[in-house]
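A single protein chain has been omitted; all remaining protein chains appear in their positions.
A, B and C are the chain letters, set down in written order, and residue numbers restart from 1 in every chain.
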Amino acid sequence: MDFDFSEDQVMIIDSARKFLEKECPKNKIRELKEDEKGYDPELWSRMAEMGWMGLILPEEYEGTGMDFFDLTILMEEMGRNILPAPFFDTVALCSLPILEYGTSEQKKRFLPKIACGEEIWTLALTEPSASYEPSGVELRATSLQEDYVLEGTKLFVPYANVADRLLVVARTSQEGITALIVDAGSQGIKTEVIPTTAHDKQCEVVFDKVRVPKDNVLGEVGKGWEIVEFLLQRVSVLKCAEMLGGAQFVLEMANSYAKERVQFDKPIGSFQAIQHKLAEVFINVEGLRRLVYEAAWNISTGSPSRLLTSMVKAKANEVYQQTCIQGVKVHGAIGFTEELDLSLYFLRTKASEFMLGDTGFHRERIAVELEDYQPLFMSV
Amino acid sequence: MDFDFSEDQVMIIDSARKFLEKECPKNKIRELKEDEKGYDPELWSRMAEMGWMGLILPEEYEGTGMDFFDLTILMEEMGRNILPAPFFDTVALCSLPILEYGTSEQKKRFLPKIACGEEIWTLALTEPSASYEPSGVELRATSLQEDYVLEGTKLFVPYANVADRLLVVARTSQEGITALIVDAGSQGIKTEVIPTTAHDKQCEVVFDKVRVPKDNVLGEVGKGWEIVEFLLQRVSVLKCAEMLGGAQFVLEMANSYAKERVQFDKPIGSFQAIQHKLAEVFINVEGLRRLVYEAAWNISTGSPSRLLTSMVKAKANEVYQQTCIQGVKVHGAIGFTEELDLSLYFLRTKASEFMLGDTGFHRERIAVELEDYQPLFMSV
Amino acid sequence: MDFKFGEKEEKLRKEIREFTKKELPPGWLSSMLEEESDDKEWAFAMSMSKKLAEKGWLTMSWPEEYGGKGASLWEQLVYSEEASYWGIPGVTMGIGGVDWVGPSLMMFGTAEQKNKYLPLIASGEPDGIWCTAYSEPNAGSDFAKIRTRAVREGDEYVINGQKIWTSAAHRARWCWLAVKTDPDAAKPHNGISVFVVDMKSKGITVRPLMNYVGLHIFNEVFFDDLRVPAANLVGKENNGWYQLMHSLGYERGSIAGRCYGYNKRILDELIVYTRGNGLFREREIRHKLADIAVELETQKVLGYETVWKMSKGDSPVYEPSRDKVFNDHILERLAMLGTEILGGYSQIDPLSRNCKWTKLNGHMEKLFWLFLGFAFAAGTDEVELNIVGQFGLKLPKSY
Partner (left out) sequence: MDFKFGEKEEKLRKEIREFTKKELPPGWLSSMLEEESDDKEWAFAMSMSKKLAEKGWLTMSWPEEYGGKGASLWEQLVYSEEASYWGIPGVTMGIGGVDWVGPSLMMFGTAEQKNKYLPLIASGEPDGIWCTAYSEPNAGSDFAKIRTRAVREGDEYVINGQKIWTSAAHRARWCWLAVKTDPDAAKPHNGISVFVVDMKSKGITVRPLMNYVGLHIFNEVFFDDLRVPAANLVGKENNGWYQLMHSLGYERGSIAGRCYGYNKRILDELIVYTRGNGLFREREIRHKLADIAVELETQKVLGYETVWKMSKGDSPVYEPSRDKVFNDHILERLAMLGTEILGGYSQIDPLSRNCKWTKLNGHMEKLFWLFLGFAFAAGTDEVELNIVGQFGLKLPKSY
């Protein structure tokens, strides 16, 4: 047992924090809300130069060969600064499945471009049912000679507006789901940005007879849901790390405000109603931190746990939202304004909650695990 | 709209409060916990003299002819003083169903004895399934000439140890449930007090070939569940009134303590953590009061609401328990002792919660109502 | 004890329902708290104010001489419930016009003030719209600390300072302004006065304070050598605190019904929505709906109790704070449940009226993003709980 970061990890954290504070200040984040692309290509290039996109890709694909835990703490820093960029989407949602399930051909073809920041990728999974159950996948991929023909609608696809490629989860038979790598420029794809409150460039993507070569199947035909499970069981921890970083920053903001703001001749943080609120948030954020690290470490060391990952996501959903709500409450009316950075975080909680499963979804997954689990006291 | 009590009602409240404070002080309640009967026959007689047992029975049955609302506020006072006596069981659970469903024969035969305090009655409804659903009734009543023969076990039957008669809910056919008036002294009845934490004389009653004359059917054969519904939809409000009275007293205790107890040189009630806890309890108790009165008034005026009654019971369950828990918290360690009167109340919350349906049970009933309900905005 | 409305109230209820059916677009779902934000919606709200005035409902509780109908508190309650359930816009004439500016003027205003301002409000015309300026950057919960200063110079007062969180200032024709007239008063409460200010005066700057969903509700208002005729002082100089405390009572009759009506509509919408998409069949969801239904029924009767006390001539002390805390809890639960029910769709911007993916007109998202704002609008929960503790439970001061 040892909860210390390695020297390399400390370096990742420090350099990421400095980089993001400098290169992506809050006013830039505000600008990007109104920007059509929703990210800054120049900043994207500099991130690639930092080696972030290839952080955990092997060197043969132009990566740095670090591990899942290292990526986790980098994501935490991005969450802390709510970096508006398709990083999670490209790296976590797409490059990791390719690394895990891709043919060596596919890896060689796609991963270096991701590592170098040349390509933006995203995952097209959810549909109007807005569900993460296999039954939610209705988009049809029909076999036609060397191709599949895609027909249907994907919803809440992050950054599809700027993506070069999409990882599309489609139904290839009644029971079979298949993951396909699709060129975003393919004929028949129509992408429209959905007006979300957070202005975070989630898209509706309509596939109208889109042809995809069969070579572009990722993993096995009919077994695409395994890839989604891979995302749900492992990659979601990276989203949780991002949420943890956000929650930590919001807590710090609220805590500073409670020390500065004076009412009735005292800092409001000296009133128990405020102080205890903050203390409860603090406890939960600390708990979330350890949970995220535990899950990430397990994945890093090759023993991922379906149960633990769902626990982490359920917890992250609750903690991030509550931290923001309590943060706004501590601020009072000022917390309600656009000018306060808190709103940048708060407005994004809904997308984070939804991404890879909301709380009810993961509670059900936990319950499914508990249903079969053999308690210690019965097993000895 | 008018929330004032009538003069008569004020008199009921005042005289009940004075009577109970004088005749049933807390040390007597403590004694009765250890008493085999669990109630004081002398006190019972004096209550009968006050006219309480016949409060809402018509004069022809030796009653006083007051209404359901009047009985409600009397129950509230009893709850305030946690009177240990089979009053609710005799009067609410049994005399009211007889009044509503009995033949004139039955009414004449049984009600005057209840009104005069001569007989103690109780309801034998729940069984080892501990459920208030019809499916929970498994005790069989088999027709045999002029009798029914009862076979089975009733559980959590309050004060069966001292009851003269039992209102037994039995299964007379696969689909049919029937209510029967049973002499507690009948051959084949074995009653055993269950050791409850509150020492409140709930019993296991085993029926071993107990013969009951068919004349003793209350209401129609096979339609006994209507009587249970009558209890669930109306009589339960009286239990809620009792709980309200208890919650009010516990709140007052905790509030007094918060004013008296000094820590860090201040009364603990001046710390927001304590004051806000109490304020929240206060708000909920006030809300419960109005709900109880609303439901009781509706019943009094002939427009009972299945929905509202379930709302009141669900709310009473939550509020009474929370009031006690917060009350103990405000008291700190002293709240945890036997010596503090609070424990007399707290320990009884579990029985009140269970009686005529716990929170989940009533939430489900509310949901069933909402499922069919036509919202205003669709109906105009 | 009597839990039934009288015939008069029931008749009024029916009339309002008929009115809404006729005057509101089909499927109308109110936008609450944000009608000031959008020009088109504001125009619609003003058109409704006018119609409500014609019906005699807008200021129904006022005496007839000032354009009212002398309606009872119970009628007012029914009106508030219904107006809020159906989402009739334009019922408040800005912030406070109907609720407290009018009643305060009746109590403390000069004959000239009454004759000038009351009919304007009662008419439902844009010239009767008010904003209320109390809070300042360093005087939120601790209102006695305001620093905006009015100094008498001949027949005028010269006002300098800044207000914040001034809702509707960008729509208002008049401002109901609290200022310091005696900064050296022994108790800070004793040096406060109230003025009527013409928003067209020179020396006023209104700066929008957009909220985080992009709605323009709040403003900062700056006063820079604003000159106000001495005749615009309301009541007595330095007596403002007591007048304001008094006037708080006026809105209480309408708040209870307004909150309940709004919440009831949301709950009804959620019930219908979940019945439609099958979510109601999930025990967890339908029990949460059931539980909120219990809270709403409780809120209703608690609010009635407050109105009942007022109807007997009692001045409610802690009850409005109690009702507000209770309402805040309900709003929070409705907001959480509503967005849980909407799931991924709760991400849609409630201001994107025409997005095909919007559910329930964006109402749930609006509630989710605004419920904290409602909560701050008239004092934070901490402040309200202090009042409940101090006056409801007679506990010592905790702040």
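Basically, a residue touches a chain if its C-beta (ideal position, glycine included) is under 8 Å from a C-beta of that chain, and two chains touch if they have at least 3 such contacts.
As the structure is a prediction and not an experimental result, all values here were calculated from the model.
Peer 1: Check the whole complex and report which displayed chains the hidden chain contacts.
Peer 2: Every shown chain touched by the left-out chain: A, B, C.
Peer 1: Could you tell which one of C:Glu112, C:Glu153 or C:Glu282 touches the chain left off the display?
Peer 2: Result: among the candidates, C:Glu282 touches the missing chain.
Peer 1: Among A:Gly38, A:Gly152 or A:Gly269, single out the residue that touches the unshown chain.
Peer 2: Spelled out, the listed residue whose C-beta touches the missing chain is A:Gly269.
Peer 1: Among the options B:Glu204, B:Glu226, B:Glu252 or B:Glu369, which residue touches the chain absent from this view?
Peer 2: B:Glu204
Peer 1: Spell out the interface residues on chain C facing the chain that's missing from view.
Peer 2: That gives, for chain C, the contact residues 282-284, 287.
Peer 1: Need a quick check: the contact residues on chain A for the chain that isn't drawn.
Peer 2: Per the touch rule, chain A residues meeting the hidden chain are 1-6, 9, 69, 255, 258-259, 266-267, 269-272, 275-276, 278-280, 282-283, 286-288, 290-291, 293-294, 297-298, 301, 308, 311, 314-315, 360, 363-364, 366-367, 370-371, 373, 375-378, 380.
Peer 1: Which chain B residues would touch the chain omitted from the figure, given the whole complex?
Peer 2: 126, 128, 130-131, 155-156, 194-199, 202, 204, 262-264, 271, 273-274, 325, 328-329, 332-333, 335-340, 342-343, 346-347, 350-351, 354, 358-360
What we mean here is this: only the chains that are shown with their structure count from here on.
Peer 1: Averaged over CA atoms, how far is the centre of chain A from the centre of chain C? Could you give it in whole Å?
Peer 2: 40
Peer 1: Could you list which residues of chain A touch at least two other chains?
Peer 2: Answer for chain A, listing residues that touch two or more other chains: 271, 273.
Peer 1: Enumerate the residues of chain C that touch no fewer than two other chains.
Peer 2: Each of 382, 385, 399 in chain C touches at least two other chains.
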